[in-house]
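Rest of the complex left out; these chains stay put.
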Amino acid sequence: MRPSNRTPAQLRSVAITRHYTRHAEGAVLIACGDTQILCTASLDEKVPPFLRGKGQGWLTAEYGMLPRSTHERMQREAAKGKQSGRTMEIQRLIGRALRSVVDLTKLGERTIQIDCDVIQADGGTRTASITGAFVALHDAVEKLLQRQLIQTTPILTHVAAISVGIYEGVPVLDLDYLEDSSCDTDMNVVMTGDLGLVEVQGTAEGVSFSRQDLNAMLDLAQHGIQDLIGIQKAALAAK
Amino acid sequence: MRPSNRTPAQLRSVAITRHYTRHAEGAVLIACGDTQILCTASLDEKVPPFLRGKGQGWLTAEYGMLPRSTHERMQREAAKGKQSGRTMEIQRLIGRALRSVVDLTKLGERTIQIDCDVIQADGGTRTASITGAFVALHDAVEKLLQRQLIQTTPILTHVAAISVGIYEGVPVLDLDYLEDSSCDTDMNVVMTGDLGLVEVQGTAEGVSFSRQDLNAMLDLAQHGIQDLIGIQKAALAAK
C-alpha cells in the first residue's frame, strides 16, 4: 500500500496553469500533488559566446528551490554563494531534455532561458519541472511566431518526464516525498511525444535492481508520460 | 493622473493569503496589485553563535526575486554566486523592521527565519515583504504557543510598511513600477500598530525634496499603514 493510497500505476493529480505570472513569455505553474513549480520561459535576443555567428539559437535552464519549499528549511543558495551539485545536475537535465525536442537552427540567434523554481516540494521536482517547462517553452515560441520573429516552430514534438521506483518491492509510478525517501530504486524517465526515450536515470538507493525491475519501471513510466503529454495538450488547447 | 488611475492617497488592492504553502510554520502570499510575494516564517531551535547562552532568541530575514519576476529577466543570484547590494539592503531592512516589534527575550533560544521571495514584481516589493512577513511571523509564533514552547507571545504590536513618493510633483501613496521608475522622490516608511515610526528611508531620485514634501509623504504613509494593519488584522482574524 502506497502512503498516498494510490495504486502502483497511478499518477498524482496534475494541474497546469498557464500565464501564471505576467512578465515572462511563458509562465506555467505545474502542480503534481503537493509539488508545485513555477516554470518560466524568457526570450533573449542573444546567444552565448560559443554560438555567436553560427546561425542557431540556444536553450538553457536553471533550477532553484525556495528555502522553505521543503520540510526543513534549506539554506538559500544565493546566500551560500554557490549552487549545490544537486541543483546543477537537475538544471543540466532540464536543459538537455528540452533541447532534445527543439531544432535550434530554426530558433534563430536567440536564447530561450528556462527557470524552474520550486514553490513547494513533495518529490518529483525535476520531472515536474520538465513537464511544466515544456508548456512554458511552447507559450514562448508562440510569442516568437506571433511577433513574426520566426516563421515555423522549432518545437519538434512534446517532451515530458516522470519518476518511477521500487517501493517496498513493488514498481510504482510518480513517487512522492515519503516514497522517495525510503524506496529501493529511484528512476527518472524523460520521453518525447512519440515515446522515444530521451533520458533514463536509474539509481539503486539500497539494493541493486534487475533488468526485470528496470523493464517494469519503464512500462510504468511510459504510461505515465503518455498521460502527462495528454495533460500538456489539454492545457495548450485551452485559450 | 497616476498611470493606474488611482487617486494620490489610494492603495492598490491588497490580498493576504495565509497557509499558502504547507511546510513553513508561517506561509503568506501577499499581493499588492501585481506585486506578489511569498513570505514564510521558519522556526529553528538554535540561535546564531553571537547569541548562544544569552537566553534570548533571534529573528532574521532573507529576500530574493525569482529571475523572471521582473519585466526583464534578472540573473539568478545563486548562479552569480553573490547577492546584490540591493538584496542585502532589503533583507536587512525586513529583519530590522520585524525585530522592532518582537521581544526577543520572550522568544527563548530559537530563531525565526523570514524568507520573502518575489513571485511577481510591480514596485513596492520591500514594503509588501514587511507587511506580509508580519502575518507569517504571527502564524509561526502561534505554532510556538500551541506547542507550548513559549507561554506568552513575544510580538509587541503590528508592523507594516508602504512606499510613498513625489510623482509628477504630487505626493502619492503606494508607487507601482511605472511610478517608481520615473518619480522624483521615493520613500519607504515602516510603522508599528500604534503608528510609531520604525524606518523612514527617503531618496531624491532627481530633484531634492523639501520638509513640506516629506511631511505630505509621511501623512500619506500613515494613512496607508493604518489600512494595511487593518488588512493584516482581518487576515489574522479569519480561521
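Chains: A and B, in written order; residue numbering restarts at 1 for each.
What we mean here is this: contacts are C-beta pairs under 8 Å (C-beta built on N, C-alpha and C of every residue); 3 or more make two chains touch, one makes a residue touch a chain.
None of the values given here were measured: they were computed from a predicted structure.
Participant: Out of the whole homomeric complex, 2 chains are present here; how many copies are there altogether?
Facilitator: The whole assembly in this structure file has 6 copies of the sequence.
As a convention for this text, only the chains that are shown with their structure count from here on.
Participant: Quick check for you: after a Cα superposition of chain A on chain B, what is the rotation angle, between 0 and 180°, in steps of 5?
Facilitator: Rotation angle, to the nearest 5: 180 degrees.
Participant: Taking each chain's centre as the mean of its CA atoms, how far is chain A from chain B in angstrom?
Facilitator: One centre to the other, that is 33 Å.
Participant: Chain A touches which residues of chain B in the complex?
Facilitator: 21-24, 27, 34, 36, 38, 40, 42, 44, 62, 64, 66-71, 73, 76-83, 87, 113, 115, 117, 119-121
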